[in-house]
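Now for chain A:
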Amino acid sequence: MSATATIYLLTAAAVFGIGVYGLLQARQILRQLLAINLMGGATFLLLITLGGGADGPPDPVPQAMVLTGIVIAVSATAFALALLVKLQDATGSSDLDPPDAE
Partner candidate 1 sequence: MTFGWQALPLYVVLISVVTAMLIFALGEGRQHVRTALNLGGAILKLVLIMLMLLAIQSGASFEFRMPLLPGLDLVLHADRLTMLFATLSALLWLITTVYAIGYLEQSPNRARFFGFFSLCVAATMGVASAGNLFTFFIFYELLTLATWPLVVHRGTPEAVAAGRLYLAYTLIGGVLLLIGLIWLHALAGGSDFIVGGSLAPLAAGNETTLRAIFVLFMLGFGVKAALLPLHSWLPRAMVAPAPVSALLHAVAVVKAGAFGLVRLVQDVFGFDLATSLGLTDLLAGLAATTVIYGSVLALRQSDLKRRLAFSTVSQVSYIALGVATGGVLATIGGLVHLVHQGLTKITLFFCAGNYAEGLGVHSVEELDGLGQRMPVTSVCFTLGAFGMIGIPPLAGFVTKWYLGAGAAASGAPWIIAVLVASTLLNAAYFLPLVHRLWFRPLPDAMAKRELAITGGRMQALVGPTIVVAAMALLAGLFAGTPGSPLFWVIRMVGGEP
Partner candidate 2 sequence: MPSEFLIGLIFLPLLGACLAVLPWRWSIRLGVFGGLASLPALLAALTLAVIRDGAWYYTLGGWTAPLGIRLFVDPLALLMLWMVAIIGGVAAAHAWHDFRPGTPAGARFWPLWLLLTAAMNALFLSADLFNLYVCLELVTLAAIPLIAMAGTATAIRAAMRYLLLALLASLVYLLGVALLYNATGTLDLYLMTDGLAASGGPATSLAFALIAAGLLLKGAVFPLHVWLPNAHASAPGPVSAVLSALVVKTAIYLIYRIWLWTLPAEDPMQGAVELFAVLGAAALIYGGILALLQERLKLVIAYSTVAQLGYLLLVLPLASVTAWQAASYQLLSHGLAKAAMFLAAANILHAVGSDRLADLERLDQRTPLSLFALALAGVSIMGLPPSGGFLAKWLLLEAAWREGRWLLLAALVLGSLLAAAYVFRILAAGLRREDPTEAEDAEGTSPIGRRQAAYALLLAVLALVAGFGAAPILDIVDAGIPAGWSAP
């Protein structure tokens, strides 16, 4: 296990943890989306770090997976943001737990 791998592994773990914390902590959906994206980034980082990116010839399979994952993440985020605008427009609130539950 190389030092580089260790560093990035710890980074991935820390960022994922921060993402979880942020997701639970935030009330605004936009912040929750940011947190989910952070967690996604951490997951990708873990995938590449484990895929031997840190030492020796990199494994192209995880790299391709992460590339696919990035595009999926931006797609999902884009849709989520559009939905968020609609939510604000339709309910006047960008909060999932409005006090006036129907």
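Here is the rule we use: a contact is a pair of C-beta atoms (placed from the backbone, for glycine too) under 8 Å apart; a residue touches a chain by one contact, two chains touch by 3 or more; residues count from 1.
Selection criteria: all candidates are chains of the complex that A comes from, given by their letters.
The structure presented is a predicted model; accordingly, all values stated were derived computationally and were not measured.
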Checklist outcome for this item: Answering which of 1 or 2 touches chain A in this complex, the right candidate is 2
Checklist entry - Along chain A, where are the residues that touch candidate 2 in the complex? => result 16, 23, 29, 32-33, 36, 39-40, 43, 46-47, 50-51, 61-62, 65, 68-69, 72, 75-76, 79-80, 83-84, 86-87, 90-91, 96, 98, 102
